[in-house]
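All protein chains but one are shown at their positions in the complex.
This part shows subunit A:
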Amino acid sequence: MAASMARSGLRSASLLLRGGTKGRAGAPTKRSFSSSAHDDAHETAKWEKITYAGIVTCTILAIYNLSKGHHHGEEPPAYPYLHIRNKEFPWGPNSLFEKKHADH
């Protein structure tokens, strides 16, 4: 009990020292979380802007990247460590993405 009263007193004192709550000095102290509602509103607006900046950056990057196309490499010689097939897949001899060799 005494400890909690001391804590409460310290909290009121620290609030007074910070000077941001002059008007509420006499009011019962409310538990203060690390961020007050005002700060959160500010942070919400800030992170909303950061998100939009990220979306714009990614969109520009996507347009640039996808418009420049990509080159296809030569088919490598049949090295023994490539295209390893020890047994068939349940759906047949080729992997799921293997059709690309035919239509690319």
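FYI, contacts are C-beta pairs under 8 Å (C-beta built on N, C-alpha and C of every residue); 3 or more make two chains touch, one makes a residue touch a chain; residues count from 1.
Keep in mind that, in the parts below, contacts and distances are computed from a predicted model.
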Candidate names "RNA polymerase II transcription factor B subunit 1", "Mitotic spindle organizing protein 1", "RBR-type E3 ubiquitin transferase" or "Cytochrome c oxidase subunit 3"; UniProt protein name, chain not shown: "Cytochrome c oxidase subunit 3"
Touch list for subunit A against the chain that is not drawn: 35, 37, 40-41, 43-44, 46-48, 50-51, 54-55, 57-58, 61-62, 65-66, 70, 72-73, 76-77, 79, 81-85, 95, 97-98, 100
